[in-house]
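In this view, the complex is presented without one of its protein chains, the others remaining in place.
So that you can tell them apart, the chains are marked A and B in the order they are listed, and the count of residues begins at 1 in each.
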Amino acid sequence: MADLLTAEGVRKEFGGLIAVNDVDFVIPERSIVSLIGPNGAGKTTFFNMLTGVYKPTAGTVVFDGHNVTGKPPHAITERGIGRTFQNIRLFQNMTALENTLVGMHSRLKGGILQSVLRTPGLRREEEGARKKAHELLEFSGLRGRDDEFARNLAYGDQRRLEVARALATEPKLLLLDEPTAGMNPQETADFTAFVSKLRDEQELTVLLIEHDMRVVMEISERVTVLDYGEKIAEGTPQEVQRDERVIEAYLGTAAVT
Amino acid sequence: MATEQARIRVRPGYRPDVLSMIGLTLVGVVALWLVVNFIKEPADFYNLFLIGMTNGAVYGLVAIGYSLVYGILELINFAHGDVFMLGGMLVATLTTSWALESKSGGTLWLFILLMLLIAMAFCATINTTIELLAYRRLRNAPRLAPLITAIGMSFILQNIGLVWKGARPTSVPDILPHGTVFTLGGIPYTWNRFIVILFTVPVLTALVWLVQRTRHGKAMRATAQDREAAAMMGISVNRTISFTFFIAGCLAGAAALLYALYITNIRYTEGFRVGLIAFTAAVLGGIGNLPGAVLGGLVIGFVESFNNGLGWHAPGSDWTQSIIFGILILILVFRPEGLLGERTPEGA
Partner (left out) sequence: MDIRDAFRRYRPGFERETTRRAKRAAIAGLPAFLILAVTGSMGLALIIATIVFIALYVPAWDSLPLGHWIVTLSVILLAVLYPFYYPNLFELPIFGAFPSVDTGVTMLIYIMMALGLNIVVGYAGLLDLGYVAFYAMGAYTAAWFASQHFSNVTFHLGGVGSFGEKSSVPGIHMTIWLVLVFAGIFTALVGIIIGFPTLRLRGDYLAIVTLGFGEIMPQIANNGDNLLGYNVTNGPQGINPIDPPGFGNTLHNAVGLPSDYLSSPTSTRLFYWTALVLVLFTVFCSMRLRDSRLGRAWIAIREDETAAAAMGVPLMRTKTWAYAAGAFFGGIAGAYYASFKSGTFPGDFYFNISVFILCMVILGGMGNIWGVILGGAFLSYLNQEGLANIGAWMNANGVSDAVFGHDIDVPLYTSGIFGVILVLTMLFRPEGLIPSSRRKAEFREGVSDEPLYDVQH
């Protein structure tokens, strides 16, 4: 299986603070991999470098055969990396459908002149987009919520909307940043099944940042552990679970029951 | 799946060399132009230098006010320049009604000191009131809101100035002594100008001491960095912000006194003009940096006076505003941290 994403020697310094220290990271196609580590380990910073929100201080990121190091976020999204955010960043005052439609921005072509003239081609494109957005919302478990403002949705639904929106960007690689934070066990189980469905039905590759070990253990094929910005372990969930350094970093009271 | 894998090594704090080269070249060209003019007409040069230095000091004082407020609230207080203008009008009124041109010596200086205190109190009161009435409510609103409110305030204050003293410039009696303090290249530097410098230096020192050494200053710096954390540490955010506006107001009042007495006239549109210059100075020096604000003020003062007065290939006073704005735009685009500021890479 080819590697969809290869990160080599990726490093991020903020002034004197080294948030991510020369991390190598590889994501095989159509896999579900997880990135875990104690709070402050640099996971979200690493994510942000993969998605272009931060420019790496050093290192390279190659995605799908293209060098995307330091490219702006929208360019990386166009290449095929979609993401959700740790603290939900939906467009609160837009409806679920509109949120999803924004996700499609880079896949639609309607320009300014066409929009003003509302050419038949544009009308068709918009209709198709709305249909697709509607389907995505249904797929993500948000049936009937099309016209609800994002801020009015229940927490679990907001998380789902974030995923739907990310899916709208037609990604090859989906980055989920702590997607089950704040969810109860039932919601978490539903979400875990949903992620598997994504990989199986949509042929996506998924990278997960997670704190909930049940999720990590259940669906990850491979787990990478960061601590203080460095990779301290990598392997199957079982291997990592037994790794001494990992246990040390986590104090072992992670909910692995 | 082989690709172009260029290794990118970007060290923090480094700018791409091309930009620095262009910047240095520009500075070099300007320096060359100054040298040529100096050689051609040294007397003019000295004179303009002194004028620029004096004006620059006033701009610096006003710029500190902008810097302080921006540092703590991330708000460009558009009304600051107009508060300065109203202070100037007050000084004009007091000077005339107290008939200060007929006084001299110790009495004169006593009155000037009194005017200084009144002007400072006046401007400080206006400034704190504006914060209380308008900006406080909007502290958590989207950033557009307090900015637009500040513009509205600026308009209101300008109108007050217009109604108070009319559309034409109000002249201020020339009461400061004109004795020579020293001469530079044959050009005398008179007391009425020297006072401005005499005042700015200790004020700047006092302010730096205030911000760095006192509890109040620490509270200001803490609030500027992280309002919530400061509040959790027991700092009264409201009081600290009011205090900042108070200090900024005092500075504006002092600058107004100096300006009015030294330029000897004041007009209701002057606040807007000086305000924009001062804000440019603050950004040039590094927003939030107090010595930087004064440095920026001096630089702009020099730019203005050299541009207006030099004979060899000077764009001329018609273009002064454009040049100053050009500087602002260039700084914001190419070196937003200003001359003395630090490039702050923010964390998430």
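One rule holds in what follows: contacts are C-beta pairs under 8 Å (C-beta built on N, C-alpha and C of every residue); 3 or more make two chains touch, one makes a residue touch a chain.
All values derive from a computational prediction rather than experimental measurement.
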*Which of B:P42, B:G185, B:G311 or B:P336 touches the chain that is not shown?*
B:P336
_Contact residue for the chain not shown (choose from B:I148, B:V201 or B:M233)_ = B:I148
*asked:* Out of B:L108, B:A134 or B:V237, which residue would touch the omitted chain in the full complex?
replied: B:A134
*What subunit B residues would touch the chain not displayed?*
12, 74-76, 134, 137-138, 140-149, 151-160, 162-163, 272, 276, 279, 318-319, 321-322, 325-326, 328-329, 332-333, 336, 345-346, 348
*asked:* Which parts of subunit A face the unshown chain closely enough to count as touching?
replied: 51-55, 72-75, 77-78, 83, 85, 89-94, 98, 101-108, 110-112, 115-118, 122, 126, 129, 149, 151, 165-166, 168-169
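Following the convention adopted for this analysis, only the chains that are shown with their structure count from here on.
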_Separation of subunit A from subunit B, taking each centre as the mean of its C-alpha atoms, in whole Å_ = 47
